[in-house]
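Of the protein chains in this complex, all but one are displayed in their positions.
Each chain carries a letter (A and B) given by its place in the written order, and its residues are counted from 1.
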Amino acid sequence: MPEHVASIKMYVGVFLTLMVFTRITVWVAYQDLGAWNDIVMLTIAVTKAVLVILFFMHVKYSTRLTALTAISGFFFLAILICMTLNDYLSRFQLLGPLVPGK
Amino acid sequence: MASTAYDNRLEGLAAPHGGHHPSLQHQFDSLEQQKESSTLGMWMFLITEIMFFGGLFTAYVIYRSTLHGVFAAASHELNVNLGAVNTAVLIGSSLTMALAIRAAQVNRQKLILLFLFLTMLLGSTFLVIKGFEYAEKFEHSLVPGPGFQFMGMTYRGFAPDPEHVSPEVLQVGDKAQIFFSLYFIMTGIHALHMIIGIGVLLWLFILSWKGRFDSTYYNPLECAGLYWHFVDIVWIFLFPLLYLIGAHVH
Partner (left out) sequence: MNTSATAESVVASPETGFERPNYLNAEYGVRSWLLTRDHKRIAILYLVSVSIFFAIGSLFAMLIRLELLTPEGDLMQPDTYNRVFTMHGVVMVFLFLIPAIPAVLGNFLVPIMIGARDLAFPRINLASWYVYNLGGLFVLWAMVNGGVDTGWTFYTPYSTNYSNTHVIATGLGVFIIGFSSIFTGLNFVVTIHRMRAPGMTWFRLPLFIWSHYATSLIILLGTPVIAITILLVAVEKGLHLGIFDPKLGGDPVLFQHLFWFYSHPAVYIMILPSMGVISELIAAFSRKRVFGYKVVAFASIAIAVLGFLVWGHHMFVTGQSIYAATVFSVISMLVAIPSAVKVFNWTATLYEGSISYQTPMLYALGFIGLFTLGGLTGTMIATLGIDVHLHDTYFIVAHFHYVMVGGTIMGYLGGLHYWWPKMTGRLYPAFLSRLSALLVFVGFNLTFFPQFILGYLGMPRRYWAYPEEFQVFNVLSTAGASILGVGFILPLCYFIWSMRYGKKSGDNPWGAIGLEWDTPSPPPTENFYTVPVVTHGPYEYNPQEVHERTSHPEARVG
């Protein structure tokens, strides 16, 4: 299998995109969007991670097995987080009223 | 019992895997098989890393949901600027790492060395900045434990005069320890991964110096690259989750 050699332009392009996303995250963090703050930040983080995985880690040019491996890792992490949250979100507030910062 | 079967096979059957390439190990039939195996192995290792950090992220998610206000207040104490600079530094090091592998793919030995060096340099820069951040936390008594102070209130067990402090505020002080514990453990383990990564890169730098890598054989570079990018991804999540949750609260 001849190795895929990606262009320097592509790598630099991905790098610049990641930097722009970082700047956007910081900017968004200072806007008060309520619950949307978290959603936007996480969406950007996931997008950045996907870019790194696809291009820097060459998953885009690798076998299906590699992609499946990466996906399964995140899938089981999602199971861990969701099933645990499932408990906490359906429990009584054990920890008392929350105190807002400052 | 089945003695004739193997005797027949014994005769003149040389193993077909002549070691053509000096880097081909005996259990593999070809360099391609070896490369595929080591890449897959590295990905399997990264799965374990995902789950390893995953335990921490789970703890984070749970406490973030149950102690939301506390986390926002505590997050305010982190230095967003340093965190953002570090994010840029780390993404930059990912770029140079990717370019080092590309240099190997196109047989540019000197470029491999240059880019590996840059990667290590950026990685070290990240650690130095991280060190300054840690020092700041120690100065402001934000390290969990008996000396912990948050929002002007001392740790409950050692509060000089508990009667002048409302119980709610004391509670925030205590609970903020959870945030800083998570902060130190998550960034600490991340930094440890960086240190290990820099060590690996140093070793690969020496091997590249000896001209061990070219377009036919560069799995170790590829695997180290995967690891390095993974560490980068962890930071991509740590930065917004730790530094930015309280930024808009004033």
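Of note:
What we mean here is this: a contact is a pair of C-beta atoms (placed from the backbone, for glycine too) under 8 Å apart; a residue touches a chain by one contact, two chains touch by 3 or more.
Computed from a prediction, not measured in an experiment: that's the story for all the values here.
Listed by label, the shown chains that the missing chain touches in the whole complex are A, B.
Taking the complete complex into account, residues 65, 72-73, 76, 79-80, 83-84, 86-88, 90-92, 94-95 of chain A touch the chain not shown.
Listed for chain B, the residues touching the missing chain in the whole complex are 1-10, 13-19, 24-29, 33, 36-38, 40-41, 44-45, 47-56, 58-59, 62-63, 66-67, 70, 144-146, 156, 171, 174-175, 177-178, 181-182, 184-185.
To be clear about the criterion, only the chains that are shown with their structure count from here on.
Between chain A and chain B, the centres computed from C-alpha atoms are 15 Å apart.
The part of chain A that touches chain B in the complex is made up of residues 1, 3, 5-6, 8, 11-12, 14-15, 18-19, 22, 25-26, 29-33, 37-38, 41-42, 44-45, 48-49, 52-53, 55-58, 62-63, 65-66, 69-70, 72-74, 76-77, 80-81, 84-85, 88-89, 93-102. Contact residues on chain B toward chain A in their complex (touch as defined above): 32, 36, 39-40, 43-44, 46-47, 50-51, 54-55, 57-58, 61-62, 65-70, 72-74, 76, 80, 84, 87-88, 91-92, 94-95, 97-99, 102, 105-106, 151, 168-169, 171-172, 175, 215, 222, 225-226, 229-230, 232-233, 236-237, 239-241, 244-250.
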